[in-house]
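I have placed the structure first, in the form of structure tokens, so that the comments after it can refer back to it.
Rather than the whole complex, this shows some of its chains in their spots.
Each chain carries a letter (A, B, C and D) given by its place in the written order, and its residues are counted from 1.
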Amino acid sequence: QDEVTLQLQWVTQAQFAGYYVALDQGYYEDENLDVTIQPGGPDIAPPQVLAGGGADVMLNWMPSALAARERGVPVVNIAQPFKTSGLMLTCWADAGIETPEDFRGKTIGVWFFGNEYPFLSWMSQLGIPTDGGEDGVTVLRQAFNVDPLLQRQADCISTMTYNEYGQVLDAGVGEDELITFKYEDQGVATLEDGMYVLEENLDDPEFVDRMVRFVRASMKGWKWAEENPEEAAEIVLDNDATGAQTEAHQVRMMTEIAKLTAGSNGALDVADYERTVATLLGGGSDPVITMEPEGAYTLEITDQALD
Amino acid sequence: MNFAVIFAALMIWFGGWWMNARLARIRGGRGAGALAPILFGVTVLVLWELLVRGLGVPGAILPPPSAIGQAFAANLPTLWADFVQTFVKGALSGYVIGCSVAFAMALAVDRSDFLKRGLLPVGNFMAALPIIGMAPIFVMWFGFGWQSKAAVVAVMCFFPMLVNTVQGLAAADRMQADLMRTYAASPLQTLMKLKLPAAGPFIFNGLKICTTLALIGAIVAEFFGSPTLGMGFRISTQVGRLALDMVWAVILVAALAGSAFYGVVTLLERAATFWHPSQRGR
Amino acid sequence: MQANVISARNLSLTFQTNDGPVHALKDVNLDIGKGEFVSFIGPSGCGKTTFLRVAADLEQPTAGEITVNGMSPAEARKSRAYGYVFQAAGLYPWRTIGGNIRLPLEIMGYSKAEQAERVARTLELVDLAGFEKKYPWQLSGGMQQRASIARALAFDADLLLMDEPFGALDEIVRDHLNEQLLKLWARTEKTIAFVTHSIPEAVYLSTKIVVMSPRPGRVTDVIESTLPRERPLEIRDSPEFIAIAHRVREGLRAGHEDV
Amino acid sequence: MRSIVPILTVLAALIAIWYAGAVALNADWARQQAERQDRTLTTSELIVETWNQDRPRLPAPHQVAVELWDTTVEKKITSKRSLVYHGWVTLSVTLAGFGFGAALGIALAVAIVYSRTMDRSVMPWVIASQTIPILAIAPMIIVVLNSIGMQGFIPKAIIATYLSFFPVTVGMVKGLRAPSAMQLDQMKTWNASGLQGFLRLRLPSSMPYLFTSLKIAVAASLVGTIIGELPTGAVAGLGARLLAGSYYGQTVQIWSALFGAAVLAALLILAVGVFERIVTRHMGFGR
């Protein structure tokens, strides 16, 4: 069997159901692969792990991956199971926010650690400064939970449709009390949760072959998960070493995730890629990437995997 | 190639060591005292540079010292702002609050045997509590600003300081205390003229332990939420951007600030407890 | 008859320790008159220090009674009736010699000028003039002892309790200080209770020698000295001196054999 | 035993303050919830409400107690939901880190005491090393070690070692230097060899210092392990529980993990204390 190590970008949860399903259902084994899934965490930068040789393939958001590429870690997108972005801002309705223009003078919680790029380029497209002040927004570096909103330390916070938003609702807040801005709807969506490998490895046909099999099996896992959300959530729970997650939460997450993966067969849609790059390059004075990236994706692997 | 690099590294290491051994044999002399650790530090830096470059370690894993130096020089204003936010506002204020509350508490504990019996064991238990675990809770309670960092620092400093001060206030030996009794000294006189001076070395021990805790606490707390500046914020976001040279520049600031803080308290200690044998000897 | 400065009636003190009670003092009866110089002598552990500590209200008797200046020891302590010299020098290391001597004066609220004057005077008395600014560890053991004596003399207590003040000194210095102490006593008419291990010292200094023996600590002999108050050092070779010393030695030896 | 009443009093006071704090911190949310449901709360309802929230800012003591009971006694200890299981994961790393740390600390101390070069050049850096915020470099340590194929146990143990060697070095240096000049001279008059002097004088006289610092070191090792468990992502261990609790806003879980850690620390310190008593009794220090 050939070994493959996958570096997740977050802790074990239904966001990564496809991979756990593929492992659990033996799809990887069918492809003669021995796959290790490494959970991530708030301080693990997957591109760093990849650069250090700690994993063969990583999941990442495209802004972060492209930024890493500019920083001298040449990562290449080989597959894109997520078609749609799940990122959004969730605000208190009573804070007086109706359009993005109303963000001025408000406090907004943002995830950093490479996840700030979509927000920053959106704001610079709107021409809203992010350094506090009267008509700018005050940015908080929010930890990965929803307390800043519930405690009203922030007027808006970053949430994912499939996770944090549900947590806000679970806390007892009504949907009518909130107003949400999906990046997808604002035309600033960037691609999330793609698979990336190091460029130099793609010169090795054996590696490419392994990735082809890996992507094929993973996509099989994703499609199974979309169809069987409850069982998929169960599989994820079995793989969660902390034992801290609840079933209800994971089932709902799986249901929401299925909406994001629905439009993709795993191959990167070049139009989506170009939209992402345009969003990032349009980042005003401090763009996330300074020039059009080259060779940041390859369709070779999905082409082989999906035919 | 790699072999040559490692060989060169070994040579440099032994060279530095040999020089230091020579230095150590030169007795006395304040200059020599400072030179040895500097030489050691320089040896380590040269080794680091050599190994990172020679073995081709990616900059995203470990940058060479020269790159760190450049990042440091190029980002002085940012680093200064981060330093003020984390060290001056977060760590220092928390340090002052935690240490002074603990000190006041220790005075109360010293006056009451009941409190001493009850509070000290509980205090010792709480001191064993991994306070960093409280950081997310404090960010929730006290907000994203420096106040939550100061709170973490204050709590981290509280117990070491309390335990040391209480121990110190009981440090006066029996004869010294009896002497005060023969003078029929008031409790306040006894405190000012006997207990506090005798507690000096212990109090400073607590203060020294707290200097290292303060910086660590303030930085750690920033990992659980912060405004868009501060040393912890900088480290965490720059790791996410793979700007490791900048990360190490911040670590450098932390080490410099921490060592300086420790050094200042040590100097104060030397001035205030000059009479103690540990300050006189050798 | 003079008023008694210290008067003990059936005084007993038992320490409770983990391996049983220790009878440090047992039925001690003793009167010390005003202006007397009383030495306590006896084997190690016979309760000499304990007796002084009881008189100073540093230890509570378990039975019997003791008065100091006609008051309870606690009242006497609160009225600052005595000065106490401990067995070891016990100077505060964070204060200079001058500062150490000034300590009781500060506590008792003397004026600054008065303090300075008294510090200078007592330093002179114990031959330490010029060492005011030194710290205790910069002095030899003997000098520290003298500083501690000066500290007890700095304020005007009519009663001095001295626990082996000259323990760590060599013979010559000791002789010298013995002379000084006698002079001071003659001049000021203080009452002095003095613990020592040295028989010649006890005989040379005292108007009354209390011989004690241990387990339980009690008084085995009280010897009134027949020596005149005026005592040159040579008096130690007189037959009278030798006779008293002999009696003390016998008393002591008896105490040792008991054990 | 005379201390029992005061300790209980202090504990009772702490718990009372805790309950009061829970009311103060959770009242806002309770009122908001009531408003959402168009209810008005009487004071006593409010108080009960604040003590029984799902996501309290400060959980009430009984909530933590119930959670602790559920996750220790009620769960099989092999279950991932059992705090005992996570405690064990943390404990094993803590012990390893403590072992390495103590060994390294002692070795360094011996080197420092016996070599002027070490004393002069390394000691200042040992102090400086402790001013580096370990949490900041912990992820990097993990990534760097990952790149040379080490995962899970060892990186965490290394962080624990890093935090625990320092108190041991400092205490042990003090202890090895504790023999008086007279005791050292005595050895010299017998023409004792260096090894004899170490085994028969320096080592025994360092024991009290060693044990004091071992107690600090074992607590530090636990902190190091928890720090190591934070960024590696929620895999297993008390640190992972803490973090997971924080992601999902489950304050009760955070607090029970904290308490688990505190109990663990107290037990470890107690164990070192027992070991100390055995050794010192054996050596005749006891009294």
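As a convention for this text, a residue touches a chain if its C-beta (ideal position, glycine included) is under 8 Å from a C-beta of that chain, and two chains touch if they have at least 3 such contacts.
All of these numbers come straight from a predicted model, not from anything done at the bench.
Undergrad: With one copy per chain type displayed, what is the overall subunit composition of the complex in this structure file?
TA: Stoichiometry of the whole assembly: A x1, B x1, C x2, D x1.
Methods note: only the chains that are shown with their structure count from here on.
Undergrad: Please give the pair of chains with the highest number of C-beta contact pairs.
TA: B-D
Undergrad: Taking each chain's centre as the mean of its Cα atoms, which chain lies farthest from subunit D?
TA: The most remote chain is C.
Undergrad: If you average the CA atoms of subunit A and of subunit D, how many Å lie between those two points?
TA: Inter-chain centre distance comes to 35 Å.
Undergrad: Counting in whole Å, what is the centre-to-centre distance of subunit C and subunit D, each centre being its mean C-alpha position?
TA: Centres of subunit C and subunit D (C-alpha means) sit 53 Å apart.
Undergrad: Roughly how far is subunit B from subunit D, centre to centre by C-alpha average, rounded to an integer in Å?
TA: Roughly 18 Å separates the two chain centres.
Undergrad: Could you say which residues in subunit A touch two or more other chains, in rising order?
TA: Residues 42-43, 45, 48, 52, 143, 147, 151 of subunit A touch two or more partner chains.
Undergrad: For subunit B, what residues touch not just one other chain but two or more?
TA: Residues 61, 136, 140, 223-224, 236, 239 of subunit B each touch two or more of the other chains.
Undergrad: Please give all chain pairs that are in touch with each other.
TA: A-B, A-D, B-C, B-D
Undergrad: For the complex, which residues does subunit B have touching subunit A?
TA: 58-61, 136, 139-140, 143-144, 222-228, 233, 236-237, 239-243
Undergrad: For a test of understanding, state which residues of subunit C touch subunit B in their complex under the given definition.
TA: Residues of subunit C touching subunit B: 53, 56-58, 77-80, 82-84, 86, 88, 90, 92-95, 103-104, 106-108, 135, 137.
Undergrad: For a test of understanding, state which residues of subunit A touch subunit B in their complex under the given definition.
TA: 42-43, 45, 47-48, 51-52, 64, 67-68, 71-73, 112-116, 130-131, 138-143, 147-148, 151, 153
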